[in-house]
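Beneath this line is the structure, given in structure tokens, with notes to follow.
FYI, not all chains are in this one, though none of them got moved.
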């Protein structure tokens, strides 16, 4: 029988990965930092705007959404529900989906699987992103920017308060709050899902759900090959972007190493995972050079809620691809069926 | 104003592409070759088998299809229709979709856009393929194989009767015939669509629709960045697979150049395009090294039916991506409404 | 004898390059756009701040400079003069130097050649840049940013008023004005110099010197392998960054091609060159894939002042390297000697 | 003195390689599987056909050979002997040579070294291969093919009975039996030799020589940088083809990992080595990314007969190249003299 642990790869063998649990790095004021950030965003929120977005997806109702994200700034999303029965007739569970690095919300057709499975779906745009693949993003990132390596990972990285992902994670926590109030959504059954950067965002939301979200806990967290996890190992482990953007930054700003990792500690998926309690389904790929398996297991092994993980031994960053979605959708249906 | 024709690229400038019309290469017995092939396949056909394929796509009815392809051999497909109204209640137009090189029909969730637009959808597996990306194919390619370069493009290439695409194109013509008889399909409104290899297959079906298809003409042909077109220019023009598989083959079998191109003449998209009459919507990308724009225009300019083409000046083989699907879906809706 | 024009390369042969003169693209309000921009920057300017920057360069006096750039925003620079005789004792010519893409002003030791040649030297930081090579930049780019491809070339590219280089070019025009008032500088003898992006900035300043600069004309313009020139040919001609950032942007934002090139027309080196009158020394490398020779000659051939160009037939983007500096320094000394 | 074991490389240090002995993986019915397979091939064998192949190699007698391989299917080979003395006059030892991956038997001039050393030589074509390098192969692989990654390594890999190398190894065992009966061959002195895939085939024949070969044991086994050995470590260890074809296959067919390795256990060089008894000469290269040294030592260390191995510390897959042939030829001459 094939034993994955007899196969040497660029990262730890599987049985060590399953036990890999590096020390958490959350600074003392981690929770305070986020509470303040989320409170301020909530305080500056204005009503969500939905506009019907006509198009060829006859089987679905699609709305163009603008909601208040970080510091009340406008963030775009698509809200997609099955056309029949309509939003007025039924309350559905809702999946809030976050996008991988470099992509935007694109056209509605790009992300319809969760709606095709019969759920409500909110696809959040990632601010500033959406010009590398897909059909584009529509949300600016309104912040002054100091010198940064091309890309988003080092934008404002010299301080937690200016760091790019402070704004993104806040947008995402807000997106869940917004989703609960959308027409046809059952506020008690909201899940988050994403792959790569989207998985990292999902973990952040999972960890912040006590602080920033209202009455209901998250129903599920689905994080595939998540990015933004265990930075101290990830940065410099492979030469692959986007973690390598931090390498590039530190290769020039040679005296800021400590400062940069102090910032990143506020944004590390491990630290969020340790605070998360919702049922979680992870996936990881053992040949993934972009989000190396040990960095994924670092968050998984620290995750505090009920959890399971799918291991793809021969895949790179694609992970389980559509097969993992299929398994997730069945797992999520099982959770809902309770 | 930006003038794409002032931009030098690796292929001809756009205004020359629009006029590029190389000599057709169809041999004298082209039509006879295909008539015989298709007749034999039709003669050996057995009834199509549909099996309900349960899964998480609650909004759709999904069936696992086995139909008779080349020489009566079994070919797999997914048949996907909106769940409501059901196949029993309504007759829908049907899109027959062909897959790009290396992929298989995969899981049903991988190709649902046409069904999400409210149509019936038949996704045909490509025999032997499906082990390079996606989640796999399920159709063997039952044929003895002489020495060939890794890949499918040189399999049996020494003779038209043994060439791999003889089998694939026949499968595809059969798929359209099969689609017309599926439950809930309006036999008078069937279209073909595909990108890259899928686009090449769609063109072949378009050109063979007189010979192999029954009472009804095709409603529409949608070919995106089609492969398998204008081989004499394509092979050796760039160093990119899959056209380069032929280069690799001929770099070893140095004395077979004429024989190979004689075979390919029976399978060239240009020759099919000149025989096609259904309304067509093409797309092409000017920086596409895999299916260079002149090879696409070679088929487009020879296409005999009503036609239009979308030009993406700064894309590579991704072409218009989801935007092109969006435009196609609107165009197809217009045709149906027309 | 070797004839460079008998050598085929990826761009035009040399004799055609020498005559290559594509149509200019400046829109009707080009001059107005820039006049308004520069006037506003001048109106919001605050006094320049110099701070003595101690360090090991014993032979020079080095000052850390903060001056008002675009919209009055602070921009950093180094001001370097020979220690002996001191700034109080002598009025020297001043070279204002602009940096290549991705670099910042760095440490003073990185750019001292002009000061070693006995001149005053002002090295301007490029806002937002300085995290890819060298030892870093110190100037933020304070502007809201819509979705953009990683890098700076597509930042705000949907409109001339928000485009990144509007801010950079304005900083540069301001830097020349500031230089004229620095201690020990002979305001009547100020030159601009830069390579690659720095050369593109130098050309912009050369073209805007009538509009934004005071009493004195520029003494000299030295542009090596300049970037930001003849965008319609440059974008998509090779697959090399940074021009390729625009390709990447347009490959996603497929419907914005015209809009983007309309923006770029306000920033094209050709259009600035046609307005420039100071003596100029260009250099170009015939194997340069980053700033292809035809794009450099497009600006050179349109340059309206006295000019000469050095051609390096076997170099890539390094161009003439230190040899070109040597030649420039001798040429500049000759100009000053008059 | 240089100590190769002090040099860290991508695989184990040399002293650990010399002891590396992973658990064998042969399933219980390994011997039965092969006995049945070989018996069936023998039962369906038809007489070998030799045709004189004229050409410029005046110093040799060359025959085009067609013999019965797997399931009695025809397999091509070259039979080459020194012209003087002729085959009628002398009985020579015979080397049966197997070809590396992607090549075919080619033209007779491509493999004449063993004949130049005065031996009889039978060069076996590898079915289906011969279209990637060299001058081509002439033997089809007659088998239905399910979906497989491009290449030969995953052809039929879902089951031992359909796996490609079942057919190849059977051809090779048959080739040795055939060689013993060729004119001018001393049936008691037959050896096998090959590099890379050819080395893997040679090991398979060595292990199967009890089961499928007649009265005489093999005289010698020469396996250079052998492929097809210790699959569990080899697959996924580096990203190099052809082992990586299995990675590619499993990255798509994500649920078949166990089944695939169960198949491969019937074809693993280690399992054949443990059954082999003929004198063997291996070679291995410590920087070989295609057939990593630990996978070669896995077979070598399990080899049951008299053996020696040549270690090339600074070579990649070329191994010892002609030097290793030189050493082999001397070693083989010694054996024969012995």
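Each chain carries a letter (A, B, C and D) given by its place in the written order, and its residues are counted from 1.
Simple rule for what comes next: a contact is a pair of C-beta atoms (placed from the backbone, for glycine too) under 8 Å apart; a residue touches a chain by one contact, two chains touch by 3 or more.
Since the model is a prediction, treat every value here as computed from it, not as a measurement.
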One sequence, 4 chains in place; the complete complex in the file has a copy number of 6
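The working rule: only the chains that are shown with their structure count from here on.
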Shared touch partners for chain A + chain D come out as B
Between chain B and chain C the C-alpha superposition rotation, given in steps of 5 degrees, amounts to 120
Top of the farthest list for chain A, CA-centroid basis, is D
For the pair chain C and chain D, the C-alpha centroid-to-centroid distance in angstrom is 63
Where chain A touches two or more other chains simultaneously, the residues are 134-135, 323
Contact graph of the chains (line, ring, star, complete, other): other
Contacting chain pairs, sorted by label, are A-B, A-C, A-D, B-C, B-D
Interface with chain A, chain D side, in the complex: residues 22, 232-233, 235-237, 246-247, 250-251, 254-255, 257-258, 260-262
Residue set of chain A touching chain D in the complex reads 1-4, 6-9, 286-287, 312-316, 318, 320, 323
Chain D partner, complex, touching residues on chain B are 102, 104, 128-152, 154, 248-249, 252-254
